[in-house]
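Note that this complex is displayed minus one protein chain, with the remaining chains in position.
Chain nomenclature is as follows: A, B and C, assigned in order of appearance, with residue numbering initiated at 1 for each chain independently.
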């Protein structure tokens, strides 16, 4: 998969995702985005556990920014996207969106840092991923 | 779908589902089971919201029992099942399992009660569902 | 603290604990109970991490049973209890309740097993805990 193609994961909204306001609880969009990032990573050949075992690294979230435009509701079928915005030495920036059909509900940016699984220190993004992302 | 056919939903395990013990956090199996029940209900023609709007009822959980046999791990692809065990006037009992391939990880029973969305009082399971479940 | 004294933890209900039904989402009572068990364990001298480091063991949930009697609501201040029912070689059974004032909302039983943190095999409950529980 090219770094320029938008990856998208369908996510159904269940009771567990909603709150007493009748809509999806705001922190749960962050969960939806993590699911999409994990499946996005998988398109480049690595599961979370596989990357830890084979490459000795993991991506940790360094910062997030989310704009909530419209609320998602119970039973909605959402599309949660992930797209590379920028790749640094150890840092990867993704743009992520959550949409219901044509309607954009949430838009965000996530900064990941590639760290060593033992030391938790930042290390270079593995070449096997970098060459697919550049 | 016949009441005797086992419904099964594939569920991927993400970081959000795990805990510092390295396995899926025990309460999250309850979430997986709710997802499966929702999709199971959908096979009989009703979403949660649709059932509330069209039939004026909802199913609430009256009790659960879960046996944890083996832990699920990060990146596992689980099969979460739902099967009717018994249908009473307002009560529905489901057997639910969580498996990884041939390996049974969790087994449980969930008692639901059909309640009026306004009064929260128990009411009869709607005929349109009952006739599919008897 | 005597094994016969009921331990109780106050828990406030926030939006994050509720669902679109307007009440606490059923799996979240399981979370409340875990919080109470952790603080209950602390009254006997051990944090989760401390027990792993000092004693090389941890308690894992082997089974749960919960009866939902009345729903908890946004902003409720709940009392979540834990009380030893039975202590076996490696197994500990707790009775747990969730109440709002005098009103019992949820009642459950949790079976824990003491396991080695390396092998995940059942081991005897450490003497330093057992002597406080017998």
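Everything below uses one rule, namely that a residue touches a chain if its C-beta (ideal position, glycine included) is under 8 Å from a C-beta of that chain, and two chains touch if they have at least 3 such contacts.
The structure presented is a predicted model; accordingly, all values stated were derived computationally and were not measured.
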Notebook entry, point to check: Which of the chains on display does the removed chain touch in the whole complex?
Noted result: A, B, C
Notebook entry, point to check: Among A:12, A:26 or A:91, which residue is in contact with the omitted chain in the full complex?
Noted result: A:26
Note to self: One chain is left out of this view; which of A:6, A:66 or A:83 touches it in the full complex?
What the structure shows: A:66
Notebook entry, point to check: Considering the entire assembly, which residues of chain B contact the chain that has been omitted?
Noted result: 15-16, 18-23, 25, 27, 73-74
Checklist line | Sites on chain C contacted by the missing partner chain, in the whole complex | finding: 12, 14-16, 31, 34-35, 38-39, 47-50, 73-75
Margin query: Touching the absent chain: which residues on chain A qualify?
Written below: 21, 26-28, 30-31, 34, 58, 60-68, 71, 120
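Note that only the chains that are shown with their structure count from here on.
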Check: Can you give the whole-Å distance between the Cα centres of chain A and chain C?
Finding: 33
Notebook entry, point to check: Which whole number of Å gives the spacing of the CA centres of chain A and chain B?
Noted result: 27
Check: When the C-alpha atoms of chain B and chain C are each averaged to a single point, how far apart are the two points in Å?
Finding: 24
Notebook entry, point to check: chain C: which residues touch two or more other chains?
Noted result: 21, 27
